[in-house]
Structures are given as structure tokens and as C-alpha cells.
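The complex is shown incomplete by one protein chain, all other protein chains being positioned as in the whole.
Moving on, here comes chain A:
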Amino acid sequence: MLAVTRSSLPRVPWRVCRAAYATAPSLNPVIEQDIHHFSKILPSTSVVSTLSPVASPASDLDQFNNDWMGKYKGQATTVVKPKSTHEVSQIVRHCWERRIGVVPQGGNTGLVGGSIPLKDELVLSLANMNKVRSFDPISGVLVADAGCILQSLTDYIAPHNHIMPLDLGAKGSCQIGGNVSTNAGGLRLLRYGSLHGTVLGLEVVLPDGTILDQLTTLRKDNTGYDLKQLFIGSEGTLGVITGVSILTPPAPQASNNVILALPKFDNVLPLYKLVKQQLSEILSAFEFIDRTAYELAVKHGQGRALSDEDVRGAACFVLVETSGGRREHDEEKLNHLLETLLEAEKPLINTGVLSQSPAQFSSLWALREGVTEAISKEGKAYKYDISVPLSSFQDVVDGTREHLRSKGLLNDSAVKHVIGYGHVGDGNLHLNVVAESYSPEIQAALEPYVYEVVASHRGSVSAEHGIGSMKTHALHYSKDEVSIALMKKIKEIFDPRGIMNPGKVLP
């Protein structure tokens, strides 16, 4: 229903659009009396506000009011940085009583504006909650404050030969609480599964300030409704995650990777099938980069390029990573696979390169991971993070390119590139449209076109980036009316006053 009205609206830049989803009118702004109250709960260094008596310069709030892409901008006057669950609870209870909107914020590395206030809500930064609570090297269960940075957790458990079950580009800034509340995917999902499986327990401050303690370390617990699952991926709309208990797998003892050059996209799926069969449990990544994405990564210095000879005739590339417990075993499997590939009568691949050292291993990964950065250097990106059946990856990319061409937008002054890359293993395609600048015409050509294409494949409009404020209007392309109505009821039960991250996720 909403879509009909929206698509019939005149197309205006997103910033103006967002006014339509602004904070519910019943919410109150933060005022001086609130600052006084927060100052009683928190030390003075933990309250940043442009209001008196704190009166910080507005620039101190910039990093909390803006996202890293410079796409979303909030007008929060106040940021609080509690150090303990108890402090979070006191702050949230006050906001509940005063009906002040609360935006929980982790590393602020999201892509859909989920951690940026829509108006002048209170920003609750978890950055100061950064202690590891416990780690059991036998079971591998890690219990940590929500504000722990993913990389620091990785470093913490590395001496115990464990790794975090998730890894993503933003690992140096993103926080585990944010990862969980957005159900972040990333590069290890193929191997270790999603956070719905690896998170064992959560501690959450509910919208009225009550502390929900489900911070268990049990792997098996079939006792009633699994409430923690509701908070995983709810993007802070149901409560503030303050502690996370997560199962970490043992660190692989050996890793290898190989980039394969394919003559046509149609070969990706048979290749995936063969690779899965032969590598079996040591397969840890199967990533797809189309030729345009590869060229961009090389152009912007992400990883060392393959030789011209190896690239010739390649329509796309696949990066395969193995990680296992014993190098000889892994290499034997990998070598056998590569021999099968090269000696096949109808080869699926043109050629490929196998990393010979950790330096080359990183260089090959950089070609894939560097695509995001290369795109931001090339121009302004419209990013669509979609799940579609593997077989339609290329159709979606080519279809979008043709659609833009038919609208006369595919040229140097409008859209420069339409590229696809992503996690084939998870059915997750990153469709990126790189333009000279953001413009209403391009926006109108892409939406709802892309969402409709996704819906036609019964795909997801947000595979791993979430909904945030960017895609609330598109939720219905992936979730039917019954589902959305139930989601709204759940929100109503947890947060009848609508103070938690208002304007996010639900339309």
C-alpha cells in the first residue's frame, strides 16, 4: 500500500524523503533537566551535549550524528556513554518516563542509517562498555560487553587459538553489540553460519529500563520461546543489547586461497557445486567478483593484479578460500580440485592463481575486499545488498544495467558502472551502481525497479545490511502483510511508547 503512494510521489532526494518517517510526534526532545538527570547517573565525561550545563561544541557530536559515508545526518543534541548495564538501564528508564527517543549506537559503521538519529533523539553510545567478561578456552564461549570492538575480541581470543565466527571489512570499528543487533553477515558466514546460530545468550535493557538477562552460555536450551533471537537483527528497535555470549570456533591452522578466472558467468554455479563437493569442510569462502568490479579494484590499487594473460577472456572471477586443521591435507584437496578443473574436457575456468605466501594470500583477498573501497573512490555508489537465487545473479546485474541504459542514464555524467560482487556461497549479491553524483533521476530509475526485481525472485531487499531508515519503505518487497503486522505487534509489546530507535526497520 505504502509503495503505491510512495512511487506516485514526486521523486525528491532521500534527505527530504526521510521527513516522512520522522520521529513519532509523541516523543519529547532532550532538555536541560534531562542533562541534569544524566549527570547524576554518569560521570561528566560520559555526557556530551550542546545543551547547558555541558554545552559541548556541536562538532563534538558530529561523529555521532553522521554516518561514515556522509549519507545520513541526525540532529541529536546529546550523547550518553554509559559504562555499565546498570547505567544503561537508568538512562533508558528515564527516557521511557520522559518519552525521549533513544538511538543505540555501536561503531556507527552501518550502511542503512540504522544508528543515526532521524531527528533529535538521544544517542546512546555503547563505546565505553568495552570489557570482555569471560572466555572459556575449552568450550570457546566468549562473553563480552556490547561495546567491544570486533577486532579487539579477535585479538583477545587469538592466543587461545580461537577466532570470532564473523569477520567483516569494518572489523576495526564495529562493535559486537552492533553486529548482533544488525545480524551482521560478512566473510565467514558460509563456514560458521549466522549470528542466529552462534550467539548463545544476550543481556538486553528493555525500553522501560528492565534488564533482560539471558546471558547464558548453553549450546542447548529448549525451554520455551527463544527470546534472544528477536533482538538479533532488530536493529535496536526492541531494546539495547548490553552483553553478548557467543560461541567462537577454533582457529584454522592453515589457510589457502585461489582466484579463478571464468570465461562466462554460467560457469559459476557448476564450479560452486564442484568446489563444495571436493573441498567439503575446508571450504571457507566462495566469493564472486564480476569483471567490472575486478577492474575497479585494480584501478584503485586494491591488491596486485593478475597478469594480462591470466585476465584475458575472463567474464568474472571467483575467490575460493580454504581453512582447515592441517596444511598438507588442505593442499592435497585443493591441488586435486585444481587438477580436476584444469584437466576437464570442457574446463569451467580459464586459469587462476594460487597464493604462495601469506603476502599473496592477503593480496588476493584485497582484490575482493577492496572492491567496496574502490567503488567509493570511483564515484557515488547506490548500494543494494540483496539475496537472490544464485542462478539469477548475473541477470540482476545485466538487467539493471540495461534498465539504466534504456533510461539514458548510462554515461560518464550519470551512471558510470553497474557491478556485481558478493558471497555466492550465501546467495548474497552486492549490486552496486556507481554514479558521478547522487541524483533524483538515478534514484527514481533504480527504485522501486531493483526491489521489484528482487521481489520477483522472492529474494531479500537486504541480505546483510539491514533495514535501518534507508529501506523501511522497501520492507514489504521481502515481507508480506501478515509478517509486517506481526512485527508491529511485537514492537508494540516490547516498546508501547515507541522510544527505541524510532523510524527504523518498520514502515
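In this section, a contact is a pair of C-beta atoms (placed from the backbone, for glycine too) under 8 Å apart; a residue touches a chain by one contact, two chains touch by 3 or more; residues count from 1.
We take it that contacts and distances are computed from a predicted model.
Chemist: When you check the chain that is not on display against UniProt, which of "Electron transfer flavo protein, beta subunit", "DNA replication complex GINS protein PSF1", "DNA polymerase delta subunit 3" or "Late endosomal/lysosomal adaptor and MAPK and MTOR activator 4" does it turn out to be?
Modeler: So the chain that does not appear here would be "Electron transfer flavo protein, beta subunit", according to UniProt.
Chemist: Among A:Val132, A:Leu269, A:Val298 or A:Leu338, exactly one should touch the missing chain; which is it?
Modeler: For the chain that is not drawn, the touching residue is A:Leu338.
Chemist: Among the options A:Asp208, A:Glu295, A:Asp310 or A:Glu441, which residue touches the chain absent from this view?
Modeler: Of the candidates A:Asp208, A:Glu295, A:Asp310 or A:Glu441, A:Asp310 is in touch with the missing chain.
Chemist: With the full complex in mind, choose from A:Ser84, A:Gln151, A:Gln360 or A:Gln443 the residue touching the hidden chain.
Modeler: The missing chain is touched by A:Gln360.
Chemist: Give me the chain A residues in contact with the hidden chain, please.
Modeler: Here the touching residues of chain A are 258, 260, 304, 306-307, 310, 338-339, 341-342, 349, 351-360, 362, 364.
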